[in-house]
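With one protein chain withheld, the remaining protein chains of the complex are depicted in position.
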Amino acid sequence: MAVMELASVSRWFGNVVAVNDVSMSIGPGVTGLLGPNGAGKSTLIAMMSGFLPPSAGTVTLDGAPVWRREQVYRQIGIVPEREAMYDVVTGWTFVLTNASLHGLADPGAAATRAIDTVEMSDAAQREVSTYSKGMKQRIKMAAALVHDPAVLLLDEPFNGMDPRQRLHLMDLLVTMGREGRTVLFSSHILEEVEQVAGTIQVMVAGRHAASGDFREIRRLMTERPHMYTVTSSDDRALAAAALADGAVSAVELVDGQVRLQAGDSIRFGTSLPRLARAAGIRLYDVSPADESLESVFAYLVGR
Amino acid sequence: MTSGADTGAIHDIGYRKYDGPRLGSAYVFRALTLNSLRGTFGLGRSARSKVMPMLLLAILTVPALLIAGIAVIGGAEKLPVDYTAYAINLQVLVSVFVAAQAPQLVSRDLRHRVVGLYFSRPMSHGDYVRAKLLAMTGAILVLTGLPLLVLYVGALLGKMSIGSNTQGFLRGLAGAVVLSAVLAAISVTMSAFTTRRGLGVAAIVTVLLVLSGVSGTVSAIAEQQGNSSLAGWAGLLSPYSLVYVVEAKVLGADANGASMPPGAIGGVVFCLAAVAIVAGAYALLMLRYRRVSV
Partner (left out) sequence: MSTVVLRDLTKTYGGKVTALSGLSAELPAGVTGLVGANGAGKSTLIRILLGLTPATSGGASVLGLDVATQGPEIRGRVGYMPEHDCLPPDMTATELVVHLGRMSGLPMTAARERTADILRLVSLHEERYRPIGGYSTGMRQRVKLAQALVHDPALVLLDEPTNGLDPAGRDDMLDLIARIGALFGISVVVTSHLMGELERVCQHIVVIDGGRLLRSASTVDVTAVTGRLLVEVGDRATEVAAHLVAVGVGARAISAQSLDVELVDDATYDHIRDAVVDLGVPMVRLQRARHHMVDLFRDEQEPA
């Protein structure tokens, strides 16, 4: 059970405030750290990894500060974003060295295990310079996992990976999360985050904009009405009934569908089928038009 | 109020297809060469990039103006300086220009990987290389040729011998062409292999100055020891002395006491050397640019 706690953390570089009064708690499971470019994600991860001290506030792991405490690296594994790697060693050597540096009892076995986990056993004997970007990421992951850390921090791990590698990494992270590890990864590609992260933390311009399950966040965005696209056996009648009932605030008939705007999604969800049944209308398709992480995100960024 | 039928219209300003002429590789080659040539003098670029080359052009031309002016006013019978020796005497300035502008021409595009945008167009590697070489040659020719023109015009205005001045001018110009080609070959090739910012400039200026120094030193020592022919052969070591020898041996210019390699062989070898430098540069450049991925 490893919980990383950030309390009123700020980090500035001269006048540039990269992280501005952020408080969050990262527990077991997979957490996605989201934000546009320049939002402060990398800085935040650097502070959680102990590479940077916070200018204000505290970053602690299970109560103890992360900065200037080498012991913390027994519990944390880090996969940084930068691509630079020692090109001339083999993948195996790289991971083994990491294992030895951690002072593990049986570095060889640990290295083998880690490499198997990331499915790089076939390529481990080749030089890192021959690896593709995705393979380099995986080897870095193996090196980060070799000491079986309770916390795994990854900075933009999906960058440049092809779909197969991405799926593989996603499965890996989900597995790690299920094993009870605390996994945090950053991304600005929502498609990836949606499928992997149980919780998301959103950062915008250094501020902590939102946290939690993104659908829940959407529900909390009450000043924005929900948009639904509905296909039914009689769109016009349905639209009229919904408007009359008051469950929706606006309707739009478009292209064989009806778009409905509702302030309260629960009320809408209960009213729509009821109204449809009462009018003998068949519902073929009810789709929330803006419940994607994408639109939640756009809203948060625009605030 | 008349009811005009079509008094309002909304025009389509969307994407337009292009049905006009698509000019061939000759046009493209010319366009790139001219554009690059203009670029070496900062034309078509920011004001800042004009300063150095224009300043150098001025500094190289002003002495010619002064010389011609003084000669004319003083009523001289002939110019105090040989057309064929002008650039060589001011070689440091020429070297500075070459070192500063060759990287502008070539390293920039490589460093920022713009070259891929050229090669994904109908332009061939050969055309690109030739255009850049030709542009640099042209630029150096302007730099070294303009002063000669000034001298020539001055001589004509001063009513000096038309025959000998014209001959001298043409010789000087021919020499300038050879010098431009050789310097362009060396500098463009070096620039293509040193893409890091500033490295090309430093490398080229160092190489040219060092070569000049070495050539001069070896030549002087050889002369001291009475070995005139070695002193002459030492001229191969620097592009400036190489061209000077070609001018003297092949174009019939006055050697003015400088060391010359012996006999006709000397002239032939030096000529071949000049050709080899240009050809070698071309080959190396083709190799370099073939390696570029789009």
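A few comments on the model shown:
Letters are used for the chains, namely A and B, taken in the order the chains are written, and counting of residues starts over at 1 for each.
One rule holds for everything that comes next: a contact is a pair of C-beta atoms (placed from the backbone, for glycine too) under 8 Å apart; a residue touches a chain by one contact, two chains touch by 3 or more.
In this text, all values refer to a predicted model and were calculated from it rather than measured experimentally.
One chain of the complex is left out; on subunit B, the residues touching it are 14-18, 20-25, 27-28, 31-32, 35, 44-46, 49, 108-109, 112-114, 116-124, 293-294. In the full complex, subunit A touches the hidden chain at residues 36-37, 132-134, 160-168, 188-191, 265-270, 272-274, 276-277, 282-288, 294, 297-298, 301.
Definition applied: only the chains that are shown with their structure count from here on.
In this assembly, the C-alpha centroid of subunit A lies 58 Å from the C-alpha centroid of subunit B.
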